[in-house]
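Of the protein chains in this complex, one is absent; all others appear in place.
First chain written, first letter: the chains are A and B, and each begins at residue 1.
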Amino acid sequence: MSDTRIIDVGEGAAIPSKSDWGLFNAWTISIIGALAAILYLVIAQPNPYQRLLVYLADGVVITFQVTVMSILCACVIGLITGLGRVSRNKAINLLASTYVEIIRGIPLLVQLFYIYYALGRFLNVHDLTAAIIAMSVCYGAYMGEVFRAGITAIDKGQTEAARSLGFNTKQTMFLVILPQAWRTILPPVGNEFIALLKDTSLVSILAVSDLLRRGREFSSETFLYFETYTMVALIYLVITLILSKGVSIMEARLSHYVRR
Amino acid sequence: MSAASAPIVDIRHVSKSFGSLKALNNVSMSMSLGEKVVIIGPSGSGKSTLLRSINKLETVDSGTIIVDGFDINAPTTNINSLRMELGMVFQSFNLFPHKTVLENLTLAPIKLKGMSKAEADEIALKLLDKVGIKEKAHAYPAQLSGGQQQRVAIARALAMSPKIMLFDEPTSALDPEMIGEVLDVMVTLAKEGMTMAVVTHEMGFAREVADRVVFMDHGAIIEEGTPEHFFVNPEHDRTKLFLSQIL
Partner (left out) sequence: MKRLFKSLLLVATCAVLALGVAGCGEKKEEKKAEAPAAAAPAAPKTIVFASDAAYPPMQYMNDQKEIVGFEVDVIKAVAEKAGFKAEFKNVAWDGIFAGLANGKYDAISSSVSITDERKATMDFSDPIMAIEQILVVGINEKATDLAGLKGKSIGAQIGTTSYFVVKDVKGFKAIKTYDEVGLAMEDLVKGSIQAVVADSPVAVDYTTKKYADKIKIASVLKSDKVENIGIAVKKGNKEVLDLVNKGLAAIKADGTFDKIKEQHKMK
């Protein structure tokens, strides 16, 4: 970002960057293409596509629910883990590191089964809850590492400046370090969000009626495998694209204090 | 010289090592209220470490440091409230990039002194006026030049109304044409009677402002005295050598 093209041209007169190619960028082409494809299929072949879309609708809602809830929980877990990883308290640090090591060493699919079927023997967790817990616990560890990297990437001088003014460790972290870390953290966290969204398709193995399971139910009954998975893939693509757009809008907002 | 009152900073027999490197070797030094001390010396001489140990950004291995009557390493001392009385200016400015200039100044007074936003803003604007960049109050640090950023950093430290100001090579990271504007602010501050400890290579500033110049080398104080003594008639060979290289 050491831009030699940073010229003070005053407000508004932005230098065109790659994302300013009007409609001809990857995101716009993909979203318009995906939506157009869905629209075309539904209008041109109402049977089965219209029926399929109606059948998949509540699955989309579930996928969305699992994604949003898991993202929220994973962010909280990730923040706590990240703070634990940079903590000077050895016990906390060790705890956070161990958690990250263990979770990163177990495939998400196995974790899902474990939380649902193994732990479910002792505490009866609802399938949706189990799915959200497993996704959050797993992605919390991944995000913890992202948070840790973001926090340690902030110049030591920022901590020193804050401490020299009289802020304690906590105030320094929450008033000075984290607000800045967000900027570096957001792009990788955004990637985790999108990976998480796609990985929610794994929860269908817990008999959670998400988008994928609805698709499997439909296809196993009608044998319309091609049609079903075309639609399922298109819907996942649309959701993912919307989420990635949301992330890049947030990124743009957070970078307002840096001259670009 | 205003050395009559009791010392506000009293450093006694302080040592500090970074691994095998002895950064401070049994250093003693004191400052009285209103005094301006300029610490000079070659790089790696321990002068920055000495300055940073005054507000405990570096923890010393042995010896005691008393600031305003409090032993900074005593477990009973609240270092955070003591630091409020010690303004610090860094070589690399260390402004908060996510805050506007005004917010950089008001953050600590509001959060730490419970000041109202209006009151903090008023004080901040006065200070910005004083350092000559009131018109940039709502700009972000990244939009300012180095000299402007350092002046904001000084104003930020002053916003807590500290008793002592510590300057750690405040002009070393600046382009030559910007050094003057920062030194001007420091000179003004000195003339107003602020107690100052300054680590710098600016000998002109030392001559003009210092009550006392301290020369350090290899973690120890080699020589100290008034600017007259120091620049006209230094005693030690090492001081002479250093001055001949830098002047």
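Just so it is clear, a residue touches a chain if its C-beta (ideal position, glycine included) is under 8 Å from a C-beta of that chain, and two chains touch if they have at least 3 such contacts.
In this text, all values refer to a predicted model and were calculated from it rather than measured experimentally.
Undergrad: Which of the visible chains would the unseen chain be in contact with across the whole complex?
TA: Spelled out, the missing chain touches these shown chains: A.
Undergrad: Which one, A:25, A:98 or A:220, makes contact with the chain that was left out?
TA: A:220
Undergrad: Can you list, in ascending order, the subunit A residues touching the missing chain?
TA: Answer for subunit A: residues 117, 120-121, 124, 126-127, 205, 207, 209, 213, 216-217, 219-223, 225 touch the chain left out.
We take it that only the chains that are shown with their structure count from here on.
Undergrad: Provide the C-alpha centroid distance between subunit A and subunit B, rounded to the nearest whole angstrom.
TA: 45
Undergrad: What part of subunit B is in contact with subunit A in the complex they form?
TA: The touching residues are 55, 57, 80-81, 83-84, 86-88, 90, 92, 94-99, 107-108, 111-112, 140-143, 153, 156-157, 160.
Undergrad: Across the complex, what residues on subunit A touch subunit B?
TA: Answer in residue numbers: 155, 157-158, 160-168, 171, 175-176, 179-180, 183, 257-259.
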